[in-house]
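Encoded as structure tokens, here's the structure I'll be asking about.
For this depiction, one protein chain was excluded, whereas all remaining protein chains were kept in their positions.
Right after this comes chain A.
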Amino acid sequence: MILAVLFANSVGNILVERFFGVPAEERLHWRSFLVKLGADNLKGVKNEELLVACHKSVYIVYTVLGDVSIFVVGKDEYDELALSEVIFVITSAVKDVCGKPPTERLFLDKYGRICLCLDEIVWTGLLENTEKDRIKRMIRLKPPTEF
């Protein structure tokens, strides 16, 4: 299950956070843990270069895209490789919506559409869609082209 998808800006403020099946009282802990993980490791990392960590049986894959850091947390079948697939879909969709790796401002300008993309990609902790073109059409309620 995908446990969390989190976007933060360059100083660690949360832009989007979505938890799936994580009790409310544990979310703050996860949020601070991920932000610290990013602060410790993401300096100087190139866009979309993936970093990976595991904490007990939970995997974390994270990266930087423009001014935004993206974290994906999963367990069981969502191990580091499955999560790298998820984060790849997320970064592609965000780039597609923003037209480039976003600045914080651009990210917030496109906030609504990014939320829609996330809704298409991860649903109740499961990976639903993986192609950016399809996602792009679906957030406008257009059927996929191959259909």
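Observations
Simple rule for what comes next: contacts are C-beta pairs under 8 Å (C-beta built on N, C-alpha and C of every residue); 3 or more make two chains touch, one makes a residue touch a chain; residues count from 1.
In this section, contacts and distances are computed from a predicted model.
Within the choices "Coatomer subunit gamma", "Large ribosomal subunit protein mL46", "PRELI domain containing 3B" or "Sodium/hydrogen exchanger", the name that UniProt assigns to the complex's undisplayed chain is "Coatomer subunit gamma".
Mapped onto chain A, the footprint of the missing chain covers residues 11-18, 28, 31-32, 35, 40-41, 49-54, 61, 77, 79-85, 103-105, 108-109, 111-112, 115-116, 119, 123-124, 126-130, 138-144, 146-147.
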